[in-house]
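Written below as structure tokens is the structure these notes are about.
All protein chains but one are shown in place.
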Amino acid sequence: MIISVPEIWDYKKYGPGVVAAWFKKEGSIIKKDDLLCHIMVVKVTYEVRAPVNGRVVKIVAPKGSKVKPGDPLIDIEETAEVITVIPEAKPAEKALPSETIIRATPAAKRLARELGIDLSTVTGTGPGGLITEEDVKRYREAIPAYKAKELSGLRKIIADRMMESMKNSAQVTLHMEVDVTELVNMYEKDLKNKDITYTALIVKAVSQALQEHPYMNAHIVNDEIRIFNRINIGVAVAIEQGLLVPVIKDADKKSLSQISNEIKELSSLAKKEGLTPDQLTGSTFTITNLGMYGIDYFTPIINPPEIAILGIGRISDKLYYENKEIKVRKVITLSLTFDHRAVDGAPAAEFLAKIASILTNPSQKLKLE
Amino acid sequence: MAERLLPMYRAISEAIDQEMARDPRVFVMGEDIGVYGGIFGATYGLYQKYGPERVRDTPISEAGFIGAAVGAAAVGMRPIVELMFVDFFGVTFDQIFNHMAKNHYMSGGQVKLPIVLMTAIGGGYNDAAQHSQVLYSIFAHVPGLKVVVPSTSYDAKGLMIQAIRDDNPVVYFFHKGLMGLPWMPYPETAVTHVPEEPYTIPFGKADIKKEGRHITVVAAALMVHKALEAASKLEKEGISVEVIDVRTLVPLDKQTIIESVKKTHRLLIVDEDYLSYGMTGEIAAVVAEEAFEYLDAPIKRLAVPNVPIPFSRPLEQYVIPSTERIIQVIRSIVK
Partner (left out) sequence: MRKLVELTKEKAVNMLYTMIKIRYFEDTMKQIYAEGKSPIFNIAAGPVPGEMHLSAGQEPTAVGVCIHLRPEDFVSATHRAHHVAIAKGVDLKKLAAEIFGKKTGLCKGKGGHMHLFDAKVNFSCSGIVGASFPQATGAALAFKMMGKDNVAVAYGGDGAANQGTFHEALNLAALWKLPVIFVIEDNKWAISVPKSSSTAITRNSDRAVAYGIPGVFIPDNDLFALYEAAGEAIERARKGGGPTLIEIETYRFYGHFEGDPEVYRPKDEVEKLREKDPIKRVKEQLIARGWLDEQGYETLWSKARSEVDEAIRFARESPYPEPEEALEDVFAR
């Protein structure tokens, strides 16, 4: 019987998925609920499990195939009960405390030691399987120089999107050092205790600035600039496998604490691979923060089809001289990459300056609610 | 300069002649070394040149005249004494190993014994069990004797002059089948260019007679030539053999042998002496001790098996290592 791709995602909204990995081969015996394969949709991985017992006859959609719900996936020959092919392993006889003697010539042992090769992995061609120096040399030649890892799954998606972004746009980055002494004070004294993060503060500031510079809240698709009504801020989250960008919808309408909580929740979900496609789509502007890694500033790549992205560096101390005194203030560098097809330097700079002014004077300008 | 090819017996007698001319304390004694020139030619021409005082035929009294060499050396002479066949050492060995070898040590260094005891070794011409032995390992085993074994005329002269000039007892073994005598077959490779002027070859310096990459073969005397023959045949099969001629068993040039094994990782020792408790075992042990990590195959030894040398030709040829046998053993190690 043919098993098809189940209706596990909104194809109209999110598009086709990719068969990311197969866990059975042709001929495998399967039990009901065995994991058959992974399908990736917009960086979200879905599991497909066996509905019946049986044996795999043919894999119809091999790894890498683009599929939509209803497409044939795998052909299974159904069986009534599970056929046990592998007999129950006999309890192993108590093994003697093994001193596995590896039979190798002294020269082979010396060479292996020098090259850091484990002799138990080398095949010996000498008398009685004795490992000779030649065997060690041959083994060394056969060791591949690199470990190959296929570009697949989330990595492939990120790779494709980054390439797409760089190939099809004209990106320019503006850097600006912003005085955040007041902001830091606010954070230390008050916001920290309320669990408000710097990222949340910046999301808020950016969404305010976008209200006043709506031309920055846009997508460019083919030859069309689409300026959006809603302000949905994507916040880049690093996970083990790569980068996910969950979206804070209507950030301008949410309070600082709401935004902060949402960021926290979405980050946690991202790390558990529990985000839905809905949570991963719909951003109009993206923020990416590398300040916690000590990065001063950088040139972020735009998240297509958006027209801009804001990179955040670290907060550092800066000395300045005023009235014959040396003083310290806190600064942060903001890096705004914009698509020059859609917007020019001056307006982009104005937008950035607006964000800067909000962050410099948060007591006055930052809307906390 | 034209090549001056000399057979080994002429190289040896020339060495003795030049030293006798240079140093009046040098004299020769032994059986038939006078008028006859030595039955293997080692004292060729000396009697005619130096007369019966300095080139003395002795009665058949090895213990007597070899012991006399010890006494003569103790008071300042530099005797060269010939033991006709090494096989005869039994009748005189006390004077050799208990006195010649030890008096210097036992006297705390007071007494020097600058003696050369030269003797004929080797078989292959059907002289049977009591006249074909090599036995240098017995002399090498006793501390206090230097043991010299040349394989070519060039080496023979240099080593003999060195032996005569050495203030210690040196036992000098010449192989009958290398002497180049008209009545005993010898390999051509034994006859080499010999410079006319006196020269020395230091003891404790082995000679790499042929360089190679795949296996080290250590040998002495006639076996050097058989190893070279084997090596040249194996070259065609792509097996590159390094042949080392030890030249002196005491002192032994361990360095050269070990460096070679570090290069080739395989060792075969070929000896015309008996297999057990001899030169092959000594060199194998030294290499196992000092170059163990470089061995890619077990060390192999090829020598006369532990049987007296038989008379009949097929029997004798079977026990003395042959070129063909050397080739077989090398192949088995390298493949």
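Just so it is clear, A and B label the chains in written order, and each chain counts residues from 1 on its own.
Note that in this section a residue touches a chain if its C-beta (ideal position, glycine included) is under 8 Å from a C-beta of that chain, and two chains touch if they have at least 3 such contacts.
Quick caveat, the model's predicted, so the values are computed rather than measured.
Hidden chain, full complex: it touches shown chains B. Within the complete assembly, B:A69 is the residue of B:M8, B:A69 or B:V134 that touches the hidden chain. Here one chain is not drawn; of B:T58, B:Q133 or B:T323, the residue touching it is B:T58. One chain is missing from the display, and on subunit B it is touched by residues 27, 53-54, 56, 58-59, 61-77, 79, 91, 94-95, 98-99, 102-112, 143-144, 146, 167-168.
Everything below uses one rule, namely that only the chains that are shown with their structure count from here on.
Between subunit A and subunit B the centroid-to-centroid distance comes to 80 Å (mean Cα coordinates, whole Å).
Remark: subunit A residues 105-110, 126, 132-134 touch subunit B in the complex. Those residues of subunit B whose C-beta lies close enough to touch subunit A in the complex are 265, 292-297.
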